[in-house]
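Got a structure for you, written out below as structure tokens; questions coming shortly.
Just one protein chain is left out here, and the rest sit where they should.
Up next is subunit A:
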Amino acid sequence: MRGRSGHSGPSVSTDAGTRPATTATTTPGRIGDSPLRPDGTLKVTGEFAYASDLWHDDMVWGVTLRSPHPHARIRGIDITEALTVPGVTAVLTADDVPGENAFGLEHADQPVLAVEFVRYEGEPVALVAADHPETARRAAARIRVEYEVLPAVTDPRHAMDDDAPAVHRPGNLVRHLQLRRGDQSVTAPVVVSLDVEVGMQDQAFLGPESGLAVPAEDGGVDLYVATQWLHVDQRQMCLALGMPPEKVRLHLAGVGGAFGGREDLSVHVHASLLALRTGKPVKMSYSREESFFGHVHRHPAWLTYEFGAERDGTLVYARARVLLDGGAYASSTAAVVGNAGTLGLGPYRIPNVAVDAYGVFTNNPPCGAMRGFGCVQAAFAHEALMDELADAVGLDPVTVRQRNGMREGDRNITGQLIDSAAPVAELLQIVADLPLPPQRDADADLRALPGSVGNTTHGEGVVRGVGYAVTYKNIGFSEGFDDYSTARVRLEMTGGEAVATVHTAAAEVGQGLITVEQQICRTELGVERVVVHPKNTAVGSGGSTSASRQTYVTGGAVQAACVAVRDVVLARAAASLGREVSQLRLDGEKIVGASGEVLTGLAEVLGEDAVEETREYRHRPTHAIDPETGQGDAHVQFAFSAHRAVVDVDVELGLVKVVALDTAQDVGKAINPDAVVGQIHGGSAQGMGLALMEEIVVTDGHVRNPSFTDYLIPTILDMPPMQVKVLEYADPHAPYGVRGVGEPPTISSGPAVAAAVRAACGRPLRRVPIRPEHITGT
């Protein structure tokens, strides 16, 4: 069921990742197939248990009291009245944090519960547990916090001013990445420049933060929670709870989307503290409004870019300054600055470069990881500027990009060799050659027009525009991070059937990793039935479900564990059959010979035994960049994608209908083609959302639209059918040749949409999301 109405299936143009015949060829549901995902039907029918559905008969409910101020000193907290509310079982403040009152992904700079200061609106100050969530909320309202409101830093452009209040000691700079390459005094005959501003996007996952902490007899705690990386959560929880890892056990609950918003802790320590205090299971589940304060957002950005080029459009130099608002705590700001700085000029060959990327502290909501991670903001700038360059030298947008596009064998702006496919020109050509949508007909359905069922136009004032964008994104963790994953695979006979069990701690957040794990096991072990063990910390770390890395890194670990299991099984078989191991493989629950002839059954070889192996997989090491020049092999893999957007713009009312959003992407190897296309659809929609409507509005440190009524994400009426073309240029360094899939479409779709709207309305549109008043210039 690969084809969907209005969508083309992936096309496979190369398959350099084909394995030698050591793997199964007949077992259904192998890599390259698109077996149904086990959670799919449950989710569609509403039966899937998300973290917010967690239940324990004896549980109590936890709620969080949060700061109403962006910056204030806490003069005192009086919990007396809250404790008197019938049904309340615990009220906790910073004094009740047994370990270190600090957490953070990269720097433990964020208090579990505020001490002395609150630094953003929504910062947790106190916790309440009660027999009913409403009881807990009412008790929390009776906690008296005496605040002394302090001046707040709310404009990141002034966060580094001498007179700006310090959000933290010693100052408000999180990271400055300085990158210099080539001749810094070079000039060029054609110079184009611009300033771009990107608003604050929310991950807008549909399942709000939820978890259930269950106190254990050993004095520890079991936490069931929706998250992206169980082990990094565990590490931070151990610090705050003052407990060793064996007493802090995490279990992945049903995750309703993540997109980076679950990388930082939410309910984890809070629910555990309440559970340990009350001796009862504690459930915490944020409302939609609280969720907007309960996770980090995409950094808003201010970008100043300049390109110098020859008259034929060949880039001579690029200069860029990127400012990211990190909000009140570090979260992953430093790594986002790393991406914005090292990748922020796009997939182009540029000999002379100067980039300065800054992340700053403010008293705005903390910002951190979100799909595309620093590349999204930068792409709006480098792609808008590439169109300016095209205009300046008289080229079309595709040609100017192809002329400057990165190729395999090039070095990027940090001097890193691009040592696998970099099909920038080809991706652009593919989307340029795809059929354009037909011209609008006179009797077009309202849903096909700007304003849609609002009935705002029947074609009056509508102008079509086309825009292109191309991007690249690092896959996996960068800049020297020890990035690995662990897998445990077990093979045994159960009820006469061979069953493989795969156990990793890698979080399934909706992207389809559990299906990928099954497919790899089927391929390597030749058994159809693969049980995915619940994800927990009883196995080694799977690393983060982020940076488009799980199919690559956890996929690599599952493959390695499978191969280890297979080696054991085949060695046994070889011994009993009197053959060479190299002549045997597993397929269809049998031991088969080189030409596929059945030699014996798996049941005969395994007997009552289970074969179990655990392996870690590491991708090639990355390295820190030089602090002065930004040069170095910072990244392990790059993924490329291009989009072509076609829009109809009502230039009188300022409304946009995206008519087509077509894309081509190199995925190395499509392990699960349906899932690949699904990722590309979703990522493209999220990028389009930022281009046209998604923005958390923050004024003076206050979030003004914390609801899905007021924070707009695209509906199905806003999203066009897509033509998706998938290239498979295997990366020889990656398992099966895979290349991360999830993020690139989020990066290139938005700039393509913005370019198309610019083309239609003729205005520069230097800020996203683009609003009707920007299009009409009113």
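Following the convention adopted for this analysis, a residue touches a chain if its C-beta (ideal position, glycine included) is under 8 Å from a C-beta of that chain, and two chains touch if they have at least 3 such contacts; residues count from 1.
To be clear about the criterion, contacts and distances are computed from a predicted model.
This complex has a chain not shown, and the name its UniProt record holds, of "PepSY domain-containing protein", "SpoIIIJ-associated protein", "Spore germination protein KB" or "Xanthine dehydrogenase YagS FAD-binding subunit", is "Xanthine dehydrogenase YagS FAD-binding subunit".
Only one residue in the set A:Gly40, A:Gly409, A:Gly454 or A:Pro732 touches the chain that does not appear here, and it is A:Gly454.
In the complete assembly, the contact with the undisplayed chain comes from A:Arg137, out of A:Lys43, A:Arg137 or A:Arg579. Among A:Ile143, A:Cys375, A:Leu428 or A:Met693, only A:Met693 touches the chain left out of the display. Hidden from this view is one chain, which touches subunit A at 68, 134, 137, 287, 289, 447, 451-458, 460-461, 652-655, 657, 692-693, 697, 699, 702, 704-705, 709-710, 712, 714-715, 717-718, 771-773, 776, 778.
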